[in-house]
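I have placed the structure first, in the form of structure tokens, so that the comments after it can refer back to it.
Yeah, one chain of the complex is gone here, protein chain that is, but the others are all in their spots.
Going in written order, the chains are labelled A, B and C, and every chain counts its residues from 1.
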Amino acid sequence: MQDVASIEDLYQNLIMERARAPCHAGSLAAFDAEAEGDNPMCGDRVHVRIRRDRNRIGALSHETRGCAICISAADLMGDAVIGKSQDEIGELADAFETMIATGNTPDRPDFADLRALSGVHTYRSRHRCATLPWQALRAALGKTEHRHG
Amino acid sequence: MQDVASIEDLYQNLIMERARAPCHAGSLAAFDAEAEGDNPMCGDRVHVRIRRDRNRIGALSHETRGCAICISAADLMGDAVIGKSQDEIGELADAFETMIATGNTPDRPDFADLRALSGVHTYRSRHRCATLPWQALRAALGKTEHRHG
Amino acid sequence: MSVAIERIGFDVERIRADFPILAERVHGRKLVFLDSAASAQKPRAVIDAMVRTMETRYANVHRGLHWMSERCSDDYEGARDKVAAFLNAAREEIVFVRNATEAINLVAHSYGRTVLQPGDAVVVSEMEHHANLVPWQMLRDSHGIELRIAKITEAGELDFHDLERNFADGRVRLLAITHMSNVLGTYTPVERLAAFAHAYGARILLDGAQAAVHRAVDVRAIDADFYVFSGHKLYGPSGIGVLYGKRELLEAMPPFLGGGDMIRSVSYEKSSWAEPPYRFEAGTPAIIETIGLGAAIDYVNAIGFEAIAAHERSLTDHALAVLSDIDGLHVLGRAQDRGGVVAFTLDGVHAHDVATLLDKQGIAVRAGHHCAEPLTRRLGQDSTARASFGVYTTHGEIDALVSGLRRVKQVFG
Partner (left out) sequence: MSVAIERIGFDVERIRADFPILAERVHGRKLVFLDSAASAQKPRAVIDAMVRTMETRYANVHRGLHWMSERCSDDYEGARDKVAAFLNAAREEIVFVRNATEAINLVAHSYGRTVLQPGDAVVVSEMEHHANLVPWQMLRDSHGIELRIAKITEAGELDFHDLERNFADGRVRLLAITHMSNVLGTYTPVERLAAFAHAYGARILLDGAQAAVHRAVDVRAIDADFYVFSGHKLYGPSGIGVLYGKRELLEAMPPFLGGGDMIRSVSYEKSSWAEPPYRFEAGTPAIIETIGLGAAIDYVNAIGFEAIAAHERSLTDHALAVLSDIDGLHVLGRAQDRGGVVAFTLDGVHAHDVATLLDKQGIAVRAGHHCAEPLTRRLGQDSTARASFGVYTTHGEIDALVSGLRRVKQVFG
């Protein structure tokens, strides 16, 4: 059932690049909401901060302590959601989680580099690593919603 | 390993006779010691009373609530121990327990009808039924010993 | 009856072929196994699932990042899905334990010592297995609850008047009761009991160790708060049992055993707990056995409970009819709704002698108090013999039991 897999399948260049040098790592000086996701099983922890720009995400930062999958997932998430509305992000998060669960990459233009993480699917025990940043983002969005009515 | 066994192997005539009409059943009017043995697993209960005649057992009675094996074992025990000294009875009890445990009938003249119970050996779960009266007798003897110094 | 069975395609000979042990001989005779209520035999499918796990997909579950561990975790958690579907529950409501006994003890410890307060009452019935009596006695003695025993009628059914009397003062917080008696065969009216308990603001725990083997159980339709059963009676392996608990109840309960896998996070000073069901599964679980239980559930589902129930009803009706022809034989219990368990006494013959003499003829029945000593005494007995039926039991085997008993009577004649 399993093919002879090249060891690089999962750890594509893009993933390794972002894991080594993430673009959105750090902490926004000013932000509207923040949330933390953690996986007590392995100690992975993602702290997401977002700044709104009217109804859209203006900026996102993440502080991630975790594996390459988790860091790159957080960082590619940053690319994908900046400039999007809360509804669009909700859809994107659903699509991402479905991709991890099923291994099928969705056919949507806004999905872009998130496809790089589809290989995580074959590693059931790593799903959490990839979805943890999205979980934190959802939590942060929930708070802004709350705050802004 | 198991032979085709006749169903009467275990329930020999002698056993059935004693189970139906035990010779030592009841309660001695006068006795020097008594003890009860019970098997909580199945509710079997044997009440043994003994009267001494100098250093020997002068009389024995048993009230047994239990299966055919237990009643006949108590009754045949009565036959075997009356007139015996405490030491002789200890030996007999050991020999009886060994027979039940091993299935080998001992080559001793005082063993007599106790041999009828050797078939119990093949029924591990019935060993207790056969040895319970002897356990009660040992307990009763322990008490007379105590009392008589 | 046999027409109805044929209609739903129940072929007992084909089923028997699934159970390797049924081909064994005992004392030179064909094995007639009438002790399934104590523990059922295992079909090839269960044995194979366990062997396959050990030969091709075994590793410790949950924390492994490697292939074997992921596959084995999938199989283990897949079994949880099967059990959840089997009871019509959610997977978070299914806790794996060793057996029905441990499941009841878990509730007595974890629910009993937090939700129940000293002075609260727990009601059980006169027909409980020790597993559903002793844990409540222990809780009474350590925690100060009151334990009340609801009576049964002369027919061996629950006495609802007495049950009402027991609930009258409003102090009862839990009704813990069997779904089917392992001695009398009586099914209890569980929907009615649940509604009854809930009307008094009490919770209900159902001991399904016997019932879950013979009938489809729907914990939502029943509205059961807790439901327990054992894998080994359901044609599954030993060492695995199930506690179902309503989500909100499990969520509010503290853990029972502490250790690996049941924690969220641990420091030297303090630990926090995982969500149910993991909170209640400390340490390495019975992995191979849980997977075996999943296979057992697949097996009974493939036969279907409609067919199983019809077959067992037919066997029980037949047994009650033919046993009543034997002089001096008395069946215990005459409940309207009864399952495939028949306990009896034979005048002048101790139950142990019955069992041994039947065994000599290759017929396996149980004798004793069947871990229901107070009930046995309540029925005026020290011990009884019991024949019990499974999917593989045939009408011919019941006839063999009757001939065997006639032989016993001859010996004792």
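Here is the rule we go by: contacts are C-beta pairs under 8 Å (C-beta built on N, C-alpha and C of every residue); 3 or more make two chains touch, one makes a residue touch a chain.
Keep in mind the model is a prediction, meaning the values are calculated, not measured.
Novice: Which shown chains does the hidden chain touch?
Specialist: It touches the following shown chains in the full complex: A, B, C.
Novice: Of the residues C:A79, C:V95, C:L133 or C:I204, I need the one that contacts the missing chain.
Specialist: Final answer for the missing-chain contact: C:L133.
Novice: Return the single residue from C:G156, C:G185, C:G208 or C:P255 that touches the missing chain.
Specialist: Once the missing chain is taken into account, the touching residue is C:P255.
Novice: Touching the absent chain in the whole complex: find that residue among C:D75, C:D162, C:E312 or C:D359.
Specialist: Hidden-chain contact among the options goes to C:D359.
Novice: Using the document's definition of touch, tell me which of C:S238, C:Q381 or C:T394 contacts the absent chain.
Specialist: Answering carefully, the residue with contact to the hidden chain is C:S238.
Novice: Can you tell me which of C:M68, C:A85, C:A221 or C:A321 touches the chain that was removed from the display?
Specialist: Final answer for the missing-chain contact: C:M68.
Novice: I need the residue numbers on chain C that touch the omitted chain, in ascending order.
Specialist: 20-21, 24, 26-27, 31, 33, 35, 38-39, 41-42, 46-47, 50-51, 54-60, 63-69, 98-102, 104-105, 108, 126, 129-131, 133-135, 137-138, 149, 230, 232, 237-240, 255, 257-263, 265-268, 270-271, 282-289, 352, 355-356, 358-359, 363-368, 370-371, 373-374, 377
Novice: Of the residues in chain B, which ones touch the absent chain?
Specialist: Chain B touches the missing chain through residues 2, 40-41, 123-126.
Novice: Touching the hidden chain in the full complex, which residues of chain A are there? Just list them.
Specialist: The missing chain touches chain A at positions 2-11, 16, 41-44, 65-69, 123, 126, 129.
Note that in this section only the chains that are shown with their structure count from here on.
Novice: Taking mean CA positions as centres, which chain lies farthest from chain B?
Specialist: A
Novice: Which two chains meet at the most C-beta pairs?
Specialist: If you count contacting C-beta pairs, the leading pair is B-C.
Novice: Could you grab the centroid distance between chain A and chain C? Build each centroid from C-alpha atoms only and quote it in angstrom.
Specialist: Computed value for the inter-centroid distance: 47 Å.
Novice: List the centre-to-centre spacing of chain B and chain C in whole Å, with centres computed as mean CA coordinates.
Specialist: 39
Novice: At least two other chains touched by the same residue of chain B: list those residues.
Specialist: none
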